[in-house]
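Working notes, beginning with the structure itself.
With one protein chain removed, the remaining protein chains of the complex are shown where they sit.
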Amino acid sequence: MKIPSLILKQMYTLGSLENAEDGVRFSLKNRLSNATLTRLTEVRIDGQAVPLERLTLEMDGDRVLGSAIGPTKAVAFPLAKVMKVHAQTDQLPKGQHEISIAFETTPFGSLSFKVKDAIAERVKRTTVPHDKDNDYTPEIIKARQKFVEEYTGIKLQHIDKFSFDPEVTKGNIENFTGVAQVPIGFAGPLEVNGEHAQGEFLVPLATAEGTLVASYNRGMKVLNLSGGVTCTVVGDCMQRAPVFVFDNARDGRDFVKWVDANIDKIREEAEGTSSIAKLLYIDRYLANKLVFLRFNFSTGDAAGQNMVGRATFAACSWILENHANIRHFYLESNFATDKKASQINIMRTRGKRVTAEATIPRDVLIQHMRVDPETLAYHANIANVGAFLSGANNNGCHSPNGITAMFIATGQDVANVSESSAGVVYTEVTQAGDLYISITIPSLIVATYGGGTGLATQRECLELLGCYGKGKVHKLAEIVAGVVLAGEISLAAAISSLDWVSSHEQYGRNR
Amino acid sequence: MKIPSLILKQMYTLGSLENAEDGVRFSLKNRLSNATLTRLTEVRIDGQAVPLERLTLEMDGDRVLGSAIGPTKAVAFPLAKVMKVHAQTDQLPKGQHEISIAFETTPFGSLSFKVKDAIAERVKRTTVPHDKDNDYTPEIIKARQKFVEEYTGIKLQHIDKFSFDPEVTKGNIENFTGVAQVPIGFAGPLEVNGEHAQGEFLVPLATAEGTLVASYNRGMKVLNLSGGVTCTVVGDCMQRAPVFVFDNARDGRDFVKWVDANIDKIREEAEGTSSIAKLLYIDRYLANKLVFLRFNFSTGDAAGQNMVGRATFAACSWILENHANIRHFYLESNFATDKKASQINIMRTRGKRVTAEATIPRDVLIQHMRVDPETLAYHANIANVGAFLSGANNNGCHSPNGITAMFIATGQDVANVSESSAGVVYTEVTQAGDLYISITIPSLIVATYGGGTGLATQRECLELLGCYGKGKVHKLAEIVAGVVLAGEISLAAAISSLDWVSSHEQYGRNR
Amino acid sequence: MKIPSLILKQMYTLGSLENAEDGVRFSLKNRLSNATLTRLTEVRIDGQAVPLERLTLEMDGDRVLGSAIGPTKAVAFPLAKVMKVHAQTDQLPKGQHEISIAFETTPFGSLSFKVKDAIAERVKRTTVPHDKDNDYTPEIIKARQKFVEEYTGIKLQHIDKFSFDPEVTKGNIENFTGVAQVPIGFAGPLEVNGEHAQGEFLVPLATAEGTLVASYNRGMKVLNLSGGVTCTVVGDCMQRAPVFVFDNARDGRDFVKWVDANIDKIREEAEGTSSIAKLLYIDRYLANKLVFLRFNFSTGDAAGQNMVGRATFAACSWILENHANIRHFYLESNFATDKKASQINIMRTRGKRVTAEATIPRDVLIQHMRVDPETLAYHANIANVGAFLSGANNNGCHSPNGITAMFIATGQDVANVSESSAGVVYTEVTQAGDLYISITIPSLIVATYGGGTGLATQRECLELLGCYGKGKVHKLAEIVAGVVLAGEISLAAAISSLDWVSSHEQYGRNR
Partner (left out) sequence: MKIPSLILKQMYTLGSLENAEDGVRFSLKNRLSNATLTRLTEVRIDGQAVPLERLTLEMDGDRVLGSAIGPTKAVAFPLAKVMKVHAQTDQLPKGQHEISIAFETTPFGSLSFKVKDAIAERVKRTTVPHDKDNDYTPEIIKARQKFVEEYTGIKLQHIDKFSFDPEVTKGNIENFTGVAQVPIGFAGPLEVNGEHAQGEFLVPLATAEGTLVASYNRGMKVLNLSGGVTCTVVGDCMQRAPVFVFDNARDGRDFVKWVDANIDKIREEAEGTSSIAKLLYIDRYLANKLVFLRFNFSTGDAAGQNMVGRATFAACSWILENHANIRHFYLESNFATDKKASQINIMRTRGKRVTAEATIPRDVLIQHMRVDPETLAYHANIANVGAFLSGANNNGCHSPNGITAMFIATGQDVANVSESSAGVVYTEVTQAGDLYISITIPSLIVATYGGGTGLATQRECLELLGCYGKGKVHKLAEIVAGVVLAGEISLAAAISSLDWVSSHEQYGRNR
């Protein structure tokens, strides 16, 4: 199997070049595929060969001399592992240096490539205290709090108060120092007729926006009086979208055919990285000499961005290894579109695509919201023109309000409000004079497992909703959608009946 | 001054129709302008006149018989005030009823209008405990916690722990029951060369996303080594966008001319509602028989959505009173575009338009980010194609990550991540081979006063940044932008140098 | 097979209700499927039964009495055919009437439905002369010319001059009266390295825009000096996108699964309408209770909008017949998106997706365009920001100029400039200092057969390009793309080198 050197260079990356006491160190990372080193042929630094006996390779703590490696003393070099190389040479001056390396492997045969890396300059700077061994002990946290107080001259009184063991934040945050305490109010209960969420739910909303809880609560009352809100997850997928650069468009188009022909193998590689992620399909977008592949996965109860990143990277590693004429490759180029509002998310789903709908009896709407169905629908028709002209990603009222408040409460990645802010509202006055109203959230990104869902208050809120852990993510998506529809009804009624400003005046804090 | 009855109906709204012990009560709200009632001419319920002596009007606790009102016993009825009317009549059955009312006023002369309102049906439902007098006492909060526990069967262990007096949440949340504790880590210090923020800032990031703090920290190091990040607020305005419906497009177009001719008076009305809000200009968008006016205000250190809503409403009240042929009016119709990502926000600013920029010396980039300027710029060029094809609101990497983490920490309205997620990244390799990189956040909505900024941990974080209170909002906007650029450099370098997945693997919690 | 009456009503449409001399006439169109009438059970007009012996059915000129139809005298009623019904009754007054009809069929059994139709009011109005038998004779054309002259008082001197037999316009236009004479200039020859277009092509451009031909010619010279332009069709599909309305989102989602399960049958129905159209795949977009199915077809050498409309309609007829709970159906609802610029066209192709690319040697660019590759690429980078902020469907310079001029010359549907105006330009300075530049036209709608391609000058221009008739459409797409790239280079160079206004001044007609 012949591997072009460009790809090779990308697949074995050098890093951490640094001067050590007795020479130079650098590391070599295998991004290609499992391999076994059967011989180290040559290592050159700035063109100068380093004798093999002055080279030491270290993998997982085991060391071997460069000259000792051979068919009978092969070194396993698995995918994603880092091999540290130590060369007993003169120290290198600051700046960039070229290292070339050649070796023999099973099953890839002879490989060689050159890489430029730089000796990092040690820079002294003030940094937040950090404990390499365990950064989540009370001691180091206290040290950081003290550092913050000294650096800013402000005595901490609140962010240093929290109710949980900081160990739980490992994997969720670095430099943990304390917490933001965001007020939670409860709205509801809301009656949800989902496929997964069935019954009444008391909804925790973490927010600092006056009137928000009251407004959602008002909408929930109306939904309950209408027999509850019907919620359905109609789509579910998470994406990573690498880009491949070719010499020309023709090569790019042919590459897509090749991907189609090799989809089974690509799926196998992708799914080999996780017991959860399943590759659903790959969308392809061609422009110029670029091919964007948008991998769509199901990700169980996790939001899945990281899972999907790893799976796509594994698939791409196989692709790069097996397709000859890729000139450049990047794991992402704004087609995912992670942490962005985008037309592709609205159209083709990111996370959950979920619809909440209800038919509000005419009398209920008039009595409780002081607006009749025709007036509300009339306003919705006008608001469609507004959304169309302004290029908005949402033709409804304010779905991100409820989404954000639930995201903070339940430990979602709140930055995903970027995608989750999209909404499609549709209303009809029925033959009977009632109001059919629905919202589809096309890119709602939620999880009940992983990410921040295991944190203390976050997990507690999920438990209050009966949504913590595996097999619960569609239930949570349905509840969020139902809550969102409550808010839409409440604000749409307020705007179309003119009560809107006054509700802010009554509850909100005004200046 | 002649007031069309449609407008009149909108301007005096009836509400709260209910049966009382000895008759019927309803209220009348003046949305028009200060007025004085000099005679009550007639009140009819379902066509049936109510004798004036059986009517009692109550304003601010003072009562007067309907038959007693006269030029010598006039009743002041100021704008936005509610007058309660009590009619000693038979109780009304459930459902809708028509009330007509006629009176004489100074300075508007004789006014009469009909309104339909409904007797609200009393519905028994489970509700979250609420104390009408003071809903922020320890007792009622405890009652709510107990209710939540009983309703869900979950014992609260975390959300009921907070470090502040709950009174402080008044105006920020209803049904306050506890808090979400969101982990805070500190990144930096970051050197900012702003017009308002000058010096180094230690940045609190509230997040549950592993690697986020580390990634921003890495970018900050690079920015510091480049002499800091230059930040500039280039635009600042907050909007409310009412829509006016006319008989036809021609009336709409002429209305816009009329608005231009009356802009001074409109400004006066708008600015009369606040000592802070200043009307900058009114954008106008015409389609069909609709006219969308997008009012642009400066709002001091508040985000200003409510302030601007009130000011616009006051201006519109005057407009409705003084322009003859408006057929419908709504205070909002998706042109603001509040809590939405939109092209108009990207183009024409919402909140602060702020740019962060830096020139990263070639060596700094290579040594600390393991990528050269050409490679990073090459990827940015490709990512522009990706953003263009996918219809994204951001051609950069992940600005909402930093924005959201700072929003939660500092008490911003986090739902505004919808707007604030937009970003415009531009890179150049300079003649000297360095990397110029910048991001403009066109609709960053931040406040240092009002909203959630006064809450306990939120205020503390603002104080740590030297950004609490008046005169600080541009400083905060600059810091946010600088932090965002740090994150862009960090992730762009990781993607273009392929380190990206691995940084997640090292720090993040994987499944 | 049970057919719900709503669908039935849609599938057999009544039309042309009118009073005749001796009763009432109306027609019945079969939109369902081939059927045979084995008995006419009942016909009622406004509730009043019409005796079967007073009913006459007429199909293709054959008549049969209503009472005569029976198993032994069955009447074939094929799909899409119209049966005329004549009822000897009293004439009906103006306005709407309800007709109910019941019959027995093979294979559908008993069918009955009610329809409201209106007696059309005869309105006298001035109309353009029309000859029902043959509207393309010299006589009727002359009559129309005379009518135009008399109606407007203008003597025709030019539009009545044409070089072809007007019969050729049959199927292309109604009320044919003359021609627009649009000037044609030739640019080129242009060397194209396509898969279908290979060699040099002289390009007819029909335009009235001064400098256009000269500007494209200039770009062609540069492309030729660069070894020609490489052109590749990377996508090819034409769409029709019906919408189905359900009771709720859940039914909609389940419908999509049903479509997937029945895709073979749906394909068979769709492809049964044409020997050319092949169903490639069906995209599905769910929102609220709506399901948009976007049918993607290959259409040979025709643009294919009509072909695809018929095929989709046939498929939908089968769907409506076989899926129980569709509430409404429309053959189109802005998802096609025919005659529109749209993000979906840019992303997912409409017509041909074609890329033209070239590497312009540095010296060629400097000598002939007076700009160096870096300057042009610098401007392109800035223009990307402009396109992003303004929400444009094209980040290049002016591709619609060349496209439109070729569309008019070669008989394309020029209104498709709406879709075809989109473009994705990507530039790079190569390692060697040359300029790689390319454009992808994601939704280029062209034909070499059908539509206007058979008209006199239009066919002649296609023949000049060697592109008339079957098997030529990809060749034409490649040539168009190559021409477009010539124009991009020419204008991009002019803008980035500042020559732009002056070229207009030199050639263009200025005021």
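Some observations on this one:
When the chains are written out, they are named A, B and C in that same order, and each has its own residue count from 1.
Keep this in mind: a residue touches a chain if its C-beta (ideal position, glycine included) is under 8 Å from a C-beta of that chain, and two chains touch if they have at least 3 such contacts.
Computed from a prediction, not measured in an experiment: that's the story for all the values here.
Note on the chain not shown: across the whole complex it touches A, B, C. Looking at C:Gly188, C:Gly235, C:Pro442 or C:Gly482, the residue that reaches the missing chain in the full complex is C:Gly188. Which of C:Arg39, C:Arg144, C:His323 or C:His474 touches the hidden chain is settled by the complete complex: it is C:Arg144. In the complete assembly, the contact with the undisplayed chain comes from A:Asn395, out of A:Thr359, A:Asn395 or A:Asn416.
Contact between chain A and the unshown chain involves residues 343, 346-347, 378, 381-382, 384-385, 387-391, 395, 424, 426, 428.
Interface residues of chain B facing the missing partner chain: 195, 230, 232, 234-235, 248-250, 252-253, 285-290, 343-344, 347, 353, 355, 357, 391, 424-426, 438-440, 442.
We take it that only the chains that are shown with their structure count from here on.
Taking the mean Cα position of each chain as its centre, B sits at the greatest distance from chain C.
Taking each chain's centre as the mean of its C-alpha atoms, chain B lies 45 Å from chain C. Between chain A and chain B, the centres computed from C-alpha atoms are 27 Å apart. In chain B, the residues that reach two or more other chains under the touch definition are 343, 378, 382, 384-385, 387, 389-391, 395.
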